[in-house]
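Excluded from the complex is one protein chain; the other protein chains are retained at their positions.
After this line comes chain A, so read on.
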Amino acid sequence: MQVIVDMAKCVGAGACVLTAPDVFDQNEDDGKVIVMISSPDEARRAEVVESCNVCPTMALSIQD
């Protein structure tokens, strides 16, 4: 599982960070997302899927 981010879409809402704190973080300069684990293991699938769902701008997606 690969996490794909569209940086142009991210508005720094941090919803992904709250949902999957080990996978995502936020940049100090503009609050935008940082992917800390770009290929999370399967055990994290549920929280990564939920992060994609809570992201208000559809900036996140998963590629298998």
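By our rule, a contact is a pair of C-beta atoms (placed from the backbone, for glycine too) under 8 Å apart; a residue touches a chain by one contact, two chains touch by 3 or more; residues count from 1.
One rule holds for everything that comes next: contacts and distances are computed from a predicted model.
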Among "Cytochrome P450", "Glutamine transport system permease protein GlnP", "Fe-S cluster assembly ATP-binding protein" or "Tryptophan synthase beta chain", go ahead and choose the protein name stored in UniProt for the chain not displayed. "Cytochrome P450"
Tell me where the left-out chain touches chain A, residue by residue. 11-15, 17-19, 21, 25-32, 50, 53-54, 56-58
